[in-house]
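A short write-up of the structure that comes next.
Every protein chain but one is kept in place in this view of the complex.
Per-chain residue numbering starts at 1, and chain names A and B are given in the order in which the chains are listed.
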Amino acid sequence: MNFNMKRIKAIIKKEFSQIKRDKRTIAIIIMMPIMELLLFGYAASTSVDHIPTAVLDKDMGRESRELVDKLTNSQYFDMDYYADNMDDIEYYIDNGYAKAGIVIPPDFSASLKSGKTAQIQLIVDGTDPTTAQTILSSAGGVVQSMSVEIIQETRGTFVPQSLDLRSRVWYNPDMSSIYFNIPGLMGVILQTVTLMLTSFSIVRERERGTMEQLIVTPITKMELMIGKIIPYVIIGFVDIVLALALSVFWFRVPIAGSITLLLLFSAVFLFGALGVGLIISTVSKSQLQAMQLSMFMIMPNILLSGYMFPREAMPEIIHGISNVLPLTYFIKVLRGIILKGNGFGELYKEFAILVAFGIVFLALATLKFKKKID
Amino acid sequence: MENAIEIRNFTKLFGEFVAVNNVSFDVKKGEVFGFLGPNGSGKTTVIRMILGLLNPTSGSGHILGCDIAQDREKLRSRIGYMSQKFSLYEELTVEENLDFYGGIYCIPNNKLKEKKKEILIMADLKGREKMIVSNLSGGWKQRLALGCSIIHDPEILLLDEPTGGVDPIARRQFWDIIYNLSKQGVTILVTTHYMDEAEHCNSIGFLYYGNILSLDTPNNMKEKIIDGQIVEIKSDKTLKAIELLKKKDYVKDASVYGAGIHAMVEKNTELDDLVLYLNGNDAVVHSIRKVKPTLEDVFVFLVESEKRKNGVIK
Partner (left out) sequence: MEHDIQTFSLVKKFGDVPAVDNLNINVRKNTIYGLVGPDGAGKTTTMRMLCSLLKPDSGTGKIGGHDIVKDSEEIKKHIGYMPQKFSLYGDLTVIENLEFYSEIYQVPKRESKEKIQFLLEFSNLKNHSYKLADQLSGGMKQKLALSCNLIHTPKYLFLDEPTIGVDPVARRELWKILFDLREQGVTIFVSTPYMDEAERCDEIGLMYSGSIIKNDRPDNIIRDFGKHILCVVSDDSYAAREAALGIASAEDVYLLGEELHVISDNIEIIRRELEQLLKSMNADYTINEITPTLEDVFVNIVKSRTEMTYGKRN
């Protein structure tokens, strides 16, 4: 197959002229990364404070009051309700007045004074697992100075398994969730933007009828595919730079590793992501179908790539699926470079896998594309 | 005869754009009236204003004596409408479509049964009641759509580009139905961009960029509007002959038409003079005859005189 640069250039130029005139595409390119970073960056941050809390103090000793004060002073808990018995606690939580309940047993002061470990009971509304976790760890942080053991009890759907309160608190100082989220988010954004744009690029021409005119010309499949990819590689780079700038200058996320290495990996990842987009665009019959297919692709990428949930906790099958998602590796790379300062030496395996993905997807897209209309 | 539709000075602006400009016309009861014009000439906009789907920017209209703007809802049950895109439910059967529209117009069951039978026979759909609409060919779909639009016995029937994409035989079948409706007293207003389709109408209005250029019967248009005679000439040197013809004052226009030439000449021109002239200049004439202008000739003539009037062309 022979390439003709002139024809590839013609396609690239045409794509950019079209993008330039389409406000919606420009919005996706520029606004989507910014919006997603800001929204997810803040909304997904798991710090919670001023939790409405109900207290049942059966001890009524100096030590128990000290504990309640400490909890209040931490700003995490607002002691809105003082209960007289367990039924009250249940009432406040069941009706949503309180998100947490603290029960201090009658022997609390006595135990502390005698040097034994004192116990308190923490009841958490588990309907929102993220909040529940935060409550648990916040409480853990506060009581850690006192020799108190917390008996957890959660209501609702959330059942914390082996919860190591101390380590939680240790690794989860205020706002740290943003640091952890942002590298993953950058990968998700890059994946979403490029997939959405490329998945339309061919099917749109087919739907508008422009493809029919184009394929009666001597243009080759390869030329068309390359011409279609390059503009979006460039756009992908614009987006990754945008996301990086926002992370560094707005969220103040320090980048531990090399930015050049990060861009190199981004380029490799982009080819694979664009390949998937082109496959979708080639097999879709309409723009609507392409949209649905790309949503179908984007969801597992967000859920399973390790961006939202730790992959280690996934059941085996799901873990297996996450192994064939390029985003899984890219997020690992991003976190490695940004948070841990990994170099190429630690990431060569991911590099090889991402290159392989890129080649396979692009080859598939080119093979799938037919210079026919049926 | 009384007028079923009277439109006065309809104008519609979309922003700055004048879609319909000061259009007035009457349609007599039981008449088949055609709006002829190319895509984008404002036909659909006029139909939509008559239907009350769009409010005219200015102007007024009366249908069956009722004011279009004030009695809109009252008129709905007396008007039938068939749109360009035959608004049928493709995944329903023929009968289900008829039942649906019968339900929409609240036709009592026993009457609907009768009406359905009548429509199925009229539309040549008897025996196809249970067929899924998407499996029907263009002509059948079109007749079913027509059936759905007359299920409530409307007195006025508006058809927007009804015969796009059906074959000539189905088209003739369709027009047979239209003529029968017209005979029963239904007033029919149809839009089309097919010149030859317009020939089916009792009278037509030429619509061009929102303006009515002419309003008359097809035959009157062909006889009265063009100020000249069209002559078909076949010569062995077509292009040369055209050049020669254009030099003569009494030839207003000459152009290639198929294997020959169509020339518009002044009415009293002697054909023999033309033959002598061309033969004498080395463009031998094989045949020459006068031909009747087509509606297209009329349309082109009107558009060009309009442009001349506005100084667009000389």
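As a working rule, contacts are C-beta pairs under 8 Å (C-beta built on N, C-alpha and C of every residue); 3 or more make two chains touch, one makes a residue touch a chain.
Since this is a predicted model, take the numbers as computed values, not measurements.
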From B:53, B:132 or B:256, the answer for touching the chain not displayed is B:256
Check the options B:27, B:68, B:201 or B:288 and report the residue that touches the missing chain.
B:201
Among the options A:117, A:210 or A:323, the absent chain makes contact with A:210
Per the touch rule stated above, subunit A touches the missing chain via residues 4, 6-7, 9-10, 13-14, 17-18, 21-22, 208-219, 371-374
Hidden partner sits against subunit B at residues 32, 37-41, 137-138, 165-170, 172, 175-176, 179, 183, 193-196, 199-202, 208, 217-219, 239, 255-259, 294, 296, 299-300, 303-304
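FYI, only the chains that are shown with their structure count from here on.
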Approximately how many whole Å separate the CA-defined centres of subunit A and subunit B?
60
